[in-house]
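Structure below; questions to follow.
Every protein chain but one is kept in place in this view of the complex.
On to subunit A.
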Amino acid sequence: MTAVAGAPQTPQQEAKTVQLNLIQAVNLALREEMRSDERVLIFGEDVGARGGVFLATDGLQAEFGAQRVFDTPLSEASIVGAAVGMAVRGLRPVAEIQFADYMYPGIDQIFSQAAKIRYRSGGQFTAPLVIRTPSGGGVRGGHHHSQSPEAYYTHTPGLKVVMPSTPFDAKGLLKASIRLDDPVIFFEPKRLYRAFKEEVPEDDYTVPLGKAALRREGHDLSIIGYGGVMPDAIKAAAALEKEGISVEVIDLRSLIPWDKEAVLESAAKTGRVLLVSEAPRTANFMGEVAYVVQEELFDQLQAPVMQVAGFDTPYPYALDKTYLPGVNRMLRAAARLLEY
């Protein structure tokens, strides 16, 4: 299936690998792209000497100098706006927005300029830029450091929207995003920044956008998710396996474009689909996935498509654990699905 094609490849024998967590993988991706392309510039709030509040840009200013890695005024509008103008003039800006929750002051620049300049100029001007930003909950960050706003961006034609859940993917997807000729909103699930390490090749590779990863193969039920919920989705699948239920787990990895083929193939095989994300439920991107699955596979489904998501409340600090769809909520939803 196509999901396999996009899954992390076993690194070749000769290739050297290192154990990295997700944030270190981001850092390595940035470093490699800066080394290979002088047009790549990195800027944002505190990304210079400080190396970013999460250390994504750690050491980059020291290596590449303040011409290429620099701090900006505390203004998302000017960070995104400047990235647009630089990209139009031929550079490859990678801007950091400190938290996805703080993108809003720059959102007109994303929606009206970055996303549209290619289209409205008839292809004369383009904005190949990447906006990296930590998103999602689970780090006791409270309301303004925990939101999952990806649906706003998936609803805006002209943007590509990415969210890795592993260090390997983070490096490969970020490198692919920087090389793309389109604006990319690159969400990094901050609760996975240091959650685990894995082997990441030290050499050049990319993970293409629009290809899901098959995290686990199964035939009774498909769990489909992306970003911060993935480790729990895999745990839920393992728990079900113990009860003799075979679960397939798919990580979308990018939302625009998304791997419809992989999802439909899996859904057709298992007949039962559980969609998992931590974003508020209403108008969640997974609604789009559910809609496509039922439109294409209405006859083949054994049960209605179900969704486990966040709630339609602003993010609650003290109730972090309650808000996020953990393993138990996934298991209860799976039980309902399997009852049909």
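Just so we're on the same page, a contact is a pair of C-beta atoms (placed from the backbone, for glycine too) under 8 Å apart; a residue touches a chain by one contact, two chains touch by 3 or more; residues count from 1.
As a working rule, contacts and distances are computed from a predicted model.
The chain that is not shown carries the UniProt protein name "2-oxoisovalerate dehydrogenase subunit alpha", picked from "2-oxoisovalerate dehydrogenase subunit alpha", "ABC transporter permease", "Ferrous iron transport protein B" or "Type I CRISPR-associated protein Cas7". Considering the full assembly, A:182 is the residue among A:182, A:251, A:265 or A:278 that touches the omitted chain. Residue-wise, the contact with the chain that is not shown comes from A:91, picked out of A:91, A:192, A:237 or A:337.
Residue in contact with the omitted chain (choice from A:52, A:158 or A:218): A:158.
Along subunit A, the points of touch with the absent chain fall at residues 41, 67, 72-73, 75, 77-78, 80-91, 93, 105, 108-109, 112-113, 116-126, 128, 157-158, 160, 180-182, 210, 256-258, 260-261.
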